[in-house]
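Here the complex is missing one protein chain, while the rest keep their positions.
Showing chain A:
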Amino acid sequence: MRRLSAMIVKEMWALLRDPKSRIVLVVPPLLQLFIFSYATTLDVKNVDVAVLDRSGGVHAAEFMARVAGSPNFRDIRRLSSTDELEQAIDGQEVIAALVFDSDFDARVTRGEPATVGVVLDGRRSNAAQIVSGYLSAIAGSYGAELLPRRAAEAATAGSVVTNWYNPSLDYIWFTLPSLVAIIVAVAGIAITSQSVARERELGTFDQLMVSPLRVHEILIGKMVPPFLVGMFNGSLYLVIAPLVFGVPFTGSYLLFFLALSVYLLALIGVGMLVSAASATQQQAFLGSFLATVPLILLSGYAAPIDNMPGWLQIVTYADPARYFLILVQGLFLKAMPAAQVFEQLWPLVVIACATLAASAWLFRARME
(Lines give C-alpha, C1' and ligand atoms only; values in the text may rest on other atoms or scores of the structure.)
Protein backbone atom coordinates (compact mmCIF):
# COMPACT_ATOMS: atom_id res chain seq x y z
CA MET A 1 0.00 0.00 0.00
CA ARG A 2 2.82 2.38 0.84
CA ARG A 3 4.45 1.73 -2.51
CA LEU A 4 1.18 2.27 -4.34
CA SER A 5 0.41 5.49 -2.54
CA ALA A 6 3.92 6.79 -3.22
CA MET A 7 3.40 6.01 -6.89
CA ILE A 8 0.02 7.77 -6.99
CA VAL A 9 1.31 10.85 -5.17
CA LYS A 10 4.25 11.03 -7.55
CA GLU A 11 2.01 10.78 -10.59
CA MET A 12 -0.31 13.46 -9.27
CA TRP A 13 2.63 15.77 -8.65
CA ALA A 14 4.02 15.08 -12.08
CA LEU A 15 0.73 16.12 -13.62
CA LEU A 16 -0.24 19.01 -11.37
CA ARG A 17 2.98 20.56 -10.14
CA ASP A 18 3.35 22.88 -13.07
CA PRO A 19 0.66 25.60 -12.89
CA LYS A 20 0.58 25.79 -16.68
CA SER A 21 -0.21 22.13 -17.05
CA ARG A 22 -2.99 22.49 -14.48
CA ILE A 23 -4.64 25.06 -16.71
CA VAL A 24 -4.08 22.95 -19.80
CA LEU A 25 -5.94 20.08 -18.21
CA VAL A 26 -9.18 21.96 -17.65
CA VAL A 27 -9.42 25.01 -19.88
CA PRO A 28 -9.05 23.46 -23.36
CA PRO A 29 -11.69 20.77 -22.71
CA LEU A 30 -14.07 23.51 -21.60
CA LEU A 31 -13.28 25.67 -24.59
CA GLN A 32 -13.78 22.69 -26.84
CA LEU A 33 -17.14 22.07 -25.27
CA PHE A 34 -18.28 25.62 -26.00
CA ILE A 35 -16.84 25.80 -29.47
CA PHE A 36 -17.98 22.39 -30.58
CA SER A 37 -21.45 22.71 -29.21
CA TYR A 38 -22.02 25.78 -31.37
CA ALA A 39 -19.98 24.65 -34.36
CA THR A 40 -21.24 21.13 -34.89
CA THR A 41 -24.81 22.05 -35.62
CA LEU A 42 -26.78 19.24 -37.18
CA ASP A 43 -29.76 21.46 -38.04
CA VAL A 44 -30.17 22.33 -41.67
CA LYS A 45 -31.17 25.93 -41.81
CA ASN A 46 -31.25 28.51 -44.57
CA VAL A 47 -30.93 26.08 -47.44
CA ASP A 48 -32.03 26.81 -50.99
CA VAL A 49 -34.30 24.47 -52.96
CA ALA A 50 -35.47 24.49 -56.53
CA VAL A 51 -38.78 23.50 -58.00
CA LEU A 52 -39.67 22.18 -61.45
CA ASP A 53 -43.43 22.52 -61.68
CA ARG A 54 -44.88 20.78 -64.75
CA SER A 55 -48.45 20.72 -63.45
CA GLY A 56 -48.88 24.46 -62.93
CA GLY A 57 -51.86 23.81 -60.66
CA VAL A 58 -53.03 25.24 -57.33
CA HIS A 59 -52.05 22.22 -55.25
CA ALA A 60 -48.48 22.39 -56.46
CA ALA A 61 -48.43 26.12 -55.77
CA GLU A 62 -49.88 25.62 -52.29
CA PHE A 63 -47.33 22.95 -51.54
CA MET A 64 -44.53 25.28 -52.58
CA ALA A 65 -45.94 28.04 -50.45
CA ARG A 66 -45.65 25.77 -47.42
CA VAL A 67 -42.06 24.93 -48.26
CA ALA A 68 -41.30 28.62 -48.63
CA GLY A 69 -42.97 29.28 -45.29
CA SER A 70 -40.77 26.83 -43.41
CA PRO A 71 -37.92 28.48 -41.47
CA ASN A 72 -35.53 25.81 -42.73
CA PHE A 73 -35.65 26.99 -46.33
CA ARG A 74 -34.42 30.30 -47.57
CA ASP A 75 -34.89 30.62 -51.30
CA ILE A 76 -36.98 28.77 -53.83
CA ARG A 77 -35.78 28.79 -57.39
CA ARG A 78 -38.21 28.13 -60.19
CA LEU A 79 -36.85 25.92 -62.94
CA SER A 80 -38.22 25.27 -66.39
CA SER A 81 -36.37 22.17 -67.57
CA THR A 82 -34.55 19.08 -66.35
CA ASP A 83 -31.33 20.55 -67.74
CA GLU A 84 -31.66 23.50 -65.46
CA LEU A 85 -32.38 21.16 -62.58
CA GLU A 86 -29.22 19.25 -63.31
CA GLN A 87 -27.19 22.44 -63.38
CA ALA A 88 -28.66 23.73 -60.16
CA ILE A 89 -27.85 20.55 -58.25
CA ASP A 90 -24.51 20.04 -59.93
CA GLY A 91 -23.37 23.59 -59.19
CA GLN A 92 -24.48 23.16 -55.58
CA GLU A 93 -26.82 26.10 -55.98
CA VAL A 94 -29.55 24.11 -54.27
CA ILE A 95 -29.43 21.05 -52.08
CA ALA A 96 -32.75 19.64 -53.33
CA ALA A 97 -35.20 20.07 -56.18
CA LEU A 98 -38.93 19.24 -56.14
CA VAL A 99 -40.49 17.89 -59.30
CA PHE A 100 -44.27 18.03 -59.84
CA ASP A 101 -45.44 15.89 -62.73
CA SER A 102 -47.97 17.36 -65.15
CA ASP A 103 -50.83 15.22 -63.76
CA PHE A 104 -50.07 16.10 -60.13
CA ASP A 105 -52.88 18.59 -59.71
CA ALA A 106 -55.36 16.45 -61.55
CA ARG A 107 -54.62 13.43 -59.38
CA VAL A 108 -54.85 15.40 -56.15
CA THR A 109 -58.13 16.87 -57.25
CA ARG A 110 -59.48 13.40 -58.09
CA GLY A 111 -58.35 12.22 -54.65
CA GLU A 112 -55.91 9.74 -56.11
CA PRO A 113 -52.43 9.22 -54.62
CA ALA A 114 -50.06 11.75 -56.11
CA THR A 115 -46.27 11.85 -55.99
CA VAL A 116 -43.84 14.68 -55.56
CA GLY A 117 -40.40 13.87 -56.94
CA VAL A 118 -37.45 15.00 -54.84
CA VAL A 119 -33.92 15.18 -56.24
CA LEU A 120 -31.30 15.47 -53.50
CA ASP A 121 -27.62 16.33 -53.65
CA GLY A 122 -26.11 13.05 -52.48
CA ARG A 123 -22.70 14.59 -51.97
CA ARG A 124 -24.00 16.23 -48.85
CA SER A 125 -25.66 13.08 -47.70
CA ASN A 126 -26.39 13.97 -44.07
CA ALA A 127 -27.87 17.36 -44.86
CA ALA A 128 -29.77 15.87 -47.81
CA GLN A 129 -31.27 13.23 -45.54
CA ILE A 130 -32.43 15.90 -43.15
CA VAL A 131 -33.88 18.05 -45.95
CA SER A 132 -35.71 15.02 -47.28
CA GLY A 133 -37.15 14.57 -43.80
CA TYR A 134 -38.37 18.16 -43.73
CA LEU A 135 -39.99 17.80 -47.15
CA SER A 136 -41.73 14.56 -46.26
CA ALA A 137 -43.11 16.20 -43.16
CA ILE A 138 -44.54 19.01 -45.24
CA ALA A 139 -45.97 16.57 -47.75
CA GLY A 140 -47.50 14.54 -44.94
CA SER A 141 -49.17 17.46 -43.26
CA TYR A 142 -50.49 18.89 -46.53
CA GLY A 143 -51.90 15.53 -47.50
CA ALA A 144 -53.49 15.15 -44.10
CA GLU A 145 -55.28 18.47 -44.43
CA LEU A 146 -56.62 17.62 -47.87
CA LEU A 147 -57.99 14.30 -46.85
CA PRO A 148 -58.80 14.21 -43.15
CA ARG A 149 -60.32 10.75 -43.45
CA ARG A 150 -57.29 9.28 -45.09
CA ALA A 151 -55.08 11.04 -42.63
CA ALA A 152 -56.77 9.31 -39.76
CA GLU A 153 -55.98 6.01 -41.40
CA ALA A 154 -52.47 7.09 -42.14
CA ALA A 155 -51.88 8.19 -38.57
CA THR A 156 -52.06 4.62 -37.46
CA ALA A 157 -49.29 3.94 -39.93
CA GLY A 158 -47.16 6.46 -38.10
CA SER A 159 -47.06 9.41 -40.41
CA VAL A 160 -47.67 11.88 -37.63
CA VAL A 161 -44.30 12.40 -36.04
CA THR A 162 -43.69 13.20 -32.42
CA ASN A 163 -40.07 13.56 -31.42
CA TRP A 164 -39.66 11.85 -28.10
CA TYR A 165 -36.94 12.94 -25.68
CA ASN A 166 -36.16 16.00 -27.77
CA PRO A 167 -39.56 17.40 -28.60
CA SER A 168 -38.32 20.55 -30.29
CA LEU A 169 -35.59 18.66 -32.14
CA ASP A 170 -32.98 21.02 -30.73
CA TYR A 171 -29.67 19.77 -32.12
CA ILE A 172 -27.77 20.79 -29.01
CA TRP A 173 -29.70 18.25 -26.99
CA PHE A 174 -28.06 15.64 -29.12
CA THR A 175 -24.59 17.11 -29.62
CA LEU A 176 -23.82 18.23 -26.10
CA PRO A 177 -24.09 14.87 -24.35
CA SER A 178 -22.18 13.33 -27.26
CA LEU A 179 -19.46 15.93 -26.87
CA VAL A 180 -19.00 14.88 -23.26
CA ALA A 181 -18.15 11.43 -24.55
CA ILE A 182 -15.78 12.75 -27.18
CA ILE A 183 -13.90 15.43 -25.30
CA VAL A 184 -13.40 13.18 -22.29
CA ALA A 185 -11.95 10.62 -24.70
CA VAL A 186 -9.57 13.05 -26.36
CA ALA A 187 -8.23 14.35 -23.05
CA GLY A 188 -8.13 10.92 -21.38
CA ILE A 189 -6.21 9.19 -24.14
CA ALA A 190 -3.84 12.12 -24.62
CA ILE A 191 -2.84 12.31 -20.96
CA THR A 192 -2.50 8.56 -20.49
CA SER A 193 -0.56 7.95 -23.68
CA GLN A 194 2.16 10.36 -22.60
CA SER A 195 2.64 8.90 -19.14
CA VAL A 196 4.81 5.84 -19.78
CA ALA A 197 6.37 7.09 -23.01
CA ARG A 198 7.55 10.23 -21.27
CA GLU A 199 9.31 8.25 -18.57
CA ARG A 200 10.84 5.98 -21.14
CA GLU A 201 12.20 8.91 -23.07
CA LEU A 202 13.61 10.57 -19.95
CA GLY A 203 15.14 7.33 -18.72
CA THR A 204 13.15 7.26 -15.49
CA PHE A 205 11.19 4.21 -16.56
CA ASP A 206 14.23 1.99 -15.97
CA GLN A 207 14.45 3.47 -12.52
CA LEU A 208 10.83 2.43 -11.89
CA MET A 209 11.34 -1.04 -13.26
CA VAL A 210 14.34 -1.75 -11.01
CA SER A 211 12.48 -0.57 -7.93
CA PRO A 212 10.39 -3.10 -6.02
CA LEU A 213 7.22 -1.55 -7.47
CA ARG A 214 5.08 -4.24 -9.05
CA VAL A 215 3.77 -3.76 -12.56
CA HIS A 216 0.20 -3.41 -11.30
CA GLU A 217 1.28 -0.72 -8.86
CA ILE A 218 2.94 1.28 -11.63
CA LEU A 219 -0.12 0.76 -13.80
CA ILE A 220 -2.60 1.86 -11.15
CA GLY A 221 -0.42 4.81 -10.20
CA LYS A 222 -0.41 5.93 -13.79
CA MET A 223 -4.16 5.46 -14.14
CA VAL A 224 -5.17 7.63 -11.23
CA PRO A 225 -4.36 11.11 -12.60
CA PRO A 226 -6.11 10.77 -15.98
CA PHE A 227 -9.02 9.14 -14.18
CA LEU A 228 -9.39 12.03 -11.76
CA VAL A 229 -9.01 14.60 -14.51
CA GLY A 230 -11.66 12.82 -16.55
CA MET A 231 -14.02 12.64 -13.58
CA PHE A 232 -13.48 16.32 -12.89
CA ASN A 233 -14.15 17.34 -16.48
CA GLY A 234 -17.15 15.00 -16.71
CA SER A 235 -18.69 16.52 -13.57
CA LEU A 236 -18.04 19.99 -14.90
CA TYR A 237 -19.97 19.15 -18.06
CA LEU A 238 -22.77 17.72 -16.01
CA VAL A 239 -23.17 21.09 -14.34
CA ILE A 240 -22.64 23.22 -17.43
CA ALA A 241 -25.01 21.34 -19.75
CA PRO A 242 -28.23 22.23 -17.90
CA LEU A 243 -27.08 25.60 -16.57
CA VAL A 244 -25.52 27.07 -19.68
CA PHE A 245 -27.03 25.14 -22.57
CA GLY A 246 -30.36 24.21 -21.06
CA VAL A 247 -29.94 20.53 -21.87
CA PRO A 248 -31.83 18.61 -19.18
CA PHE A 249 -30.24 15.79 -17.27
CA THR A 250 -33.08 13.35 -16.67
CA GLY A 251 -31.20 10.23 -15.58
CA SER A 252 -29.62 9.01 -12.37
CA TYR A 253 -26.43 10.78 -11.25
CA LEU A 254 -25.19 7.58 -9.69
CA LEU A 255 -25.51 5.74 -12.98
CA PHE A 256 -23.87 8.64 -14.81
CA PHE A 257 -20.78 8.53 -12.61
CA LEU A 258 -20.69 4.75 -12.75
CA ALA A 259 -20.83 4.87 -16.53
CA LEU A 260 -18.25 7.67 -16.69
CA SER A 261 -15.82 5.72 -14.46
CA VAL A 262 -16.05 2.57 -16.51
CA TYR A 263 -15.75 4.57 -19.73
CA LEU A 264 -12.66 6.34 -18.38
CA LEU A 265 -11.08 3.02 -17.45
CA ALA A 266 -11.61 1.75 -20.98
CA LEU A 267 -10.12 4.96 -22.42
CA ILE A 268 -7.17 4.80 -20.05
CA GLY A 269 -6.65 1.22 -21.14
CA VAL A 270 -6.47 2.32 -24.76
CA GLY A 271 -4.15 5.22 -23.89
CA MET A 272 -1.94 2.99 -21.74
CA LEU A 273 -1.64 0.49 -24.56
CA VAL A 274 -0.48 3.26 -26.87
CA SER A 275 1.95 4.50 -24.23
CA ALA A 276 3.40 1.11 -23.43
CA ALA A 277 3.93 0.43 -27.13
CA SER A 278 5.70 3.74 -27.77
CA ALA A 279 9.39 4.35 -27.21
CA THR A 280 9.22 8.15 -27.37
CA GLN A 281 6.75 10.89 -26.58
CA GLN A 282 6.43 11.67 -30.25
CA GLN A 283 5.40 8.12 -31.04
CA ALA A 284 2.93 8.28 -28.19
CA PHE A 285 1.49 11.50 -29.53
CA LEU A 286 1.02 10.05 -33.00
CA GLY A 287 -0.29 6.85 -31.48
CA SER A 288 -2.92 8.68 -29.44
CA PHE A 289 -3.99 10.48 -32.59
CA LEU A 290 -4.19 7.16 -34.37
CA ALA A 291 -6.44 5.80 -31.64
CA THR A 292 -8.59 8.89 -31.05
CA VAL A 293 -9.73 9.59 -34.60
CA PRO A 294 -11.30 6.18 -35.31
CA LEU A 295 -12.63 6.14 -31.76
CA ILE A 296 -14.65 9.26 -32.58
CA LEU A 297 -15.55 8.37 -36.16
CA LEU A 298 -16.74 4.88 -35.29
CA SER A 299 -18.64 5.94 -32.19
CA GLY A 300 -21.80 6.80 -34.08
CA TYR A 301 -21.42 10.48 -33.33
CA ALA A 302 -20.27 11.59 -36.78
CA ALA A 303 -22.33 9.11 -38.78
CA PRO A 304 -24.90 6.55 -37.66
CA ILE A 305 -23.39 3.12 -37.14
CA ASP A 306 -26.34 1.60 -39.05
CA ASN A 307 -25.14 3.36 -42.18
CA MET A 308 -21.69 1.74 -42.03
CA PRO A 309 -20.81 -1.38 -43.99
CA GLY A 310 -21.30 -4.61 -42.08
CA TRP A 311 -17.64 -5.36 -41.36
CA LEU A 312 -17.09 -1.85 -40.03
CA GLN A 313 -20.14 -2.19 -37.80
CA ILE A 314 -18.41 -5.18 -36.22
CA VAL A 315 -15.28 -3.08 -35.64
CA THR A 316 -17.34 -0.50 -33.77
CA TYR A 317 -18.03 -3.07 -31.04
CA ALA A 318 -14.43 -2.49 -29.89
CA ASP A 319 -14.98 1.26 -29.64
CA PRO A 320 -15.63 2.35 -26.06
CA ALA A 321 -17.16 5.61 -27.24
CA ARG A 322 -19.91 3.69 -29.03
CA TYR A 323 -21.30 2.47 -25.71
CA PHE A 324 -20.77 5.61 -23.73
CA LEU A 325 -22.43 7.69 -26.43
CA ILE A 326 -25.61 5.68 -25.99
CA LEU A 327 -25.25 5.86 -22.21
CA VAL A 328 -24.66 9.57 -21.99
CA GLN A 329 -27.45 10.42 -24.41
CA GLY A 330 -29.79 8.05 -22.64
CA LEU A 331 -28.94 9.39 -19.21
CA PHE A 332 -29.22 13.00 -20.27
CA LEU A 333 -32.37 12.83 -22.35
CA LYS A 334 -34.46 9.83 -21.44
CA ALA A 335 -33.66 8.83 -17.87
CA MET A 336 -32.16 5.56 -19.06
CA PRO A 337 -33.07 2.82 -16.57
CA ALA A 338 -30.38 0.80 -14.80
CA ALA A 339 -31.01 -2.38 -16.78
CA GLN A 340 -30.36 -0.63 -20.07
CA VAL A 341 -27.33 1.08 -18.61
CA PHE A 342 -25.79 -2.23 -17.65
CA GLU A 343 -26.44 -3.58 -21.12
CA GLN A 344 -24.05 -0.94 -22.48
CA LEU A 345 -21.73 -1.09 -19.50
CA TRP A 346 -20.44 -4.64 -19.61
CA PRO A 347 -18.74 -4.29 -23.01
CA LEU A 348 -16.89 -1.28 -21.60
CA VAL A 349 -15.73 -3.42 -18.68
CA VAL A 350 -14.47 -6.04 -21.14
CA ILE A 351 -12.59 -3.42 -23.18
CA ALA A 352 -11.03 -1.91 -20.05
CA CYS A 353 -9.86 -5.30 -18.77
CA ALA A 354 -8.45 -6.37 -22.13
CA THR A 355 -6.55 -3.16 -22.85
CA LEU A 356 -5.17 -2.81 -19.33
CA ALA A 357 -4.03 -6.42 -19.24
CA ALA A 358 -2.39 -6.02 -22.63
CA SER A 359 -0.54 -2.90 -21.56
CA ALA A 360 0.69 -4.56 -18.35
CA TRP A 361 2.07 -7.32 -20.52
CA LEU A 362 3.62 -4.81 -22.92
CA PHE A 363 5.33 -3.01 -20.03
CA ARG A 364 7.59 -5.98 -19.52
CA ALA A 365 7.75 -7.18 -23.09
CA ARG A 366 8.89 -3.82 -24.41
CA MET A 367 11.86 -3.69 -22.11
CA GLU A 368 14.88 -3.81 -24.33
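Quick note on the criterion: contacts are C-beta pairs under 8 Å (C-beta built on N, C-alpha and C of every residue); 3 or more make two chains touch, one makes a residue touch a chain; residues count from 1.
Just so it is clear, contacts and distances are computed from a predicted model.
This complex has a chain not shown, and the name its UniProt record holds, of "Hydrogenase", "ABC transporter ATP-binding protein", "Mycofactocin biosynthesis chaperone MftB" or "YCII-related domain-containing protein", is "ABC transporter ATP-binding protein". Within the complete assembly, A:203 is the residue of A:91, A:113 or A:203 that touches the hidden chain. Hidden from this view is one chain, which touches chain A at 2-3, 5-7, 9-10, 13-14, 17-18, 202-204, 206-214, 364, 367-368.
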